[in-house]
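Only one protein chain is missing; all other protein chains are in place.
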Amino acid sequence: MSDPMRIRAVVKGEKVEVKILIAHAMETGQRKDAEGTVVPARYITKISASCNGREVLAADWGPSVSKNPYLSFRFKGGAKGDKLKITWTDTAGDSRSDEVSIA
Amino acid sequence: MTTCCARRGLGAVLAGGALLLTGLVQAEDSTQDAIAEYRAMFGDDNPAELWQARGEVLWRAPRGPKKVSLQACDLGLGAGVIDGAYAQLPRWFDDTGQVQDLESRLVSCVTTLQGIPREQFLKVKFGDGDQQSDLEALTAYVVAASRGKPIVLPLRHPAEQAAYALGKAVFRYRAGPHDFACATCHADAGKRIRLQELPQLTTAAGAREAYTHWPAYRISQGELRTMEWRLQDCFRQQRLPQLKFGSEVAIGLTMFLAKTAEGGTLAAPGIKR
Partner (left out) sequence: MFPGRRRLLIQLGRTGLAALTLASGLVPRLARAVEARPAFTAAGITDALKALGIANPAQSEAIHFRAPDIAENGAAVPVEVESALPGTREILLLVEKNPHVMSASFSFPDGTDAYVATRVKVAESSLIHAVIRTDAGAFYNAKLVKVTLGGCGG
């Protein structure tokens, strides 16, 4: 059960500027816990962003994206009130979508 | 036994070595500039927000055997008032008869209002990977509500003054196998460990620089860390016995730092290495 993403999507002139913070451990599979046991790899592999159902960004990630990842991008054709949806999928097969209205 | 702190050679005057030293100082300055650029690139996008959001949910949710939220929790400015509350902590509380910092006060509210046992709530004091700490989340949420506020600590109550005096004394108290005190690293200007500049916590400017940015998202930990965690970790690094959570020493040191930083503007939760 993952925590919600923090998504800021703001109209700036002709474009929408998006800034996202995602709660995810992004474990590489190389870290050892306090007892010396290897913490298994678990990281986001796919990200997609869509505005009113139209894909505006797709990304493939590996374990060297930082923990609690940050992502920022900009796209045209979005207006205030439009729905921006961000979805991630990880190596454990978990997935999460969060949606905001563009401000 | 050498300490792990080094003093910058700004005051050294050596005829032959002057140029070399200038070069070293310039190199150090550009290193500090580069580190400043690293920090600036994080902007306002602080993973601490994830803890703040979780903290808000925890604050509002009816929890524990008594199934109530924390909205009646008095952090010193009245029941449920979180706006500016952190800026006036630590302080004396009549109901508990103690001077409390934010974290111990949250524990009081959680145990008294919600009926959650202290050991259960503090089972995960400081989160790690999948183990989330409710204390850290609540702390982040409450602290954020004091962002931009000046620290105000009138210390009217004698117990508050005593807490300050204790913190001040402990700050200088040398102990442990290395004979370290907080003062060993934090009482003078211009000290650093490797590339980390050490704030001089005995002056208002130095105390503000440090205190106004804690709690903070600690990049090296990948977690939000609180003031109690920071003090405990300092004790660990000095090889002192473990600092007890919510103890008079922990609260006294916090009071000493906060009072020395009084008037400074809170920017927490911050982001740290």
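Labels A and B are assigned to the chains in the order they are written; within every chain, residues are numbered from 1.
Convention: a contact is a pair of C-beta atoms (placed from the backbone, for glycine too) under 8 Å apart; a residue touches a chain by one contact, two chains touch by 3 or more.
Just so it is clear, the structure is predicted and the values come from calculations on it, not from any experiment.
Asker: Per the definition of touch given earlier, which of A:M5, A:A23, A:L71 or A:I86 contacts the omitted chain?
Answerer: A:L71
Asker: Check the options A:V56, A:I86 or A:I102 and report the residue that touches the missing chain.
Answerer: A:V56
Asker: Could you pull out which residues of subunit B are in touch with the chain that's been left out?
Answerer: Within subunit B, the residues that touch the unshown chain are 4, 31, 34-35, 37-39, 41-42, 185, 192-196, 198, 218-222, 233, 237, 273.
Asker: For subunit A, enumerate the residues touching the unshown chain of the complex.
Answerer: Given the touch definition above, subunit A has residues 15, 28-30, 33, 35, 37-41, 45, 55-67, 69-77, 91 touching the missing chain.
To be clear about the criterion, only the chains that are shown with their structure count from here on.
Asker: Per the centroid of Cα atoms for each chain, what is the distance between subunit A and subunit B, given in Å?
Answerer: Between these chains, centre-to-centre, one finds 30 Å.
Asker: Under the definition above, what is the set of subunit A residues touching subunit B in their complex?
Answerer: 3-4, 6, 19, 21, 23, 25, 27, 33-34, 39, 67-68, 70, 72
Asker: So in the complex, which bits of subunit B are touching subunit A?
Answerer: Subunit B residues touching subunit A: 45-47, 49-50, 53-54, 128-130, 217, 222.
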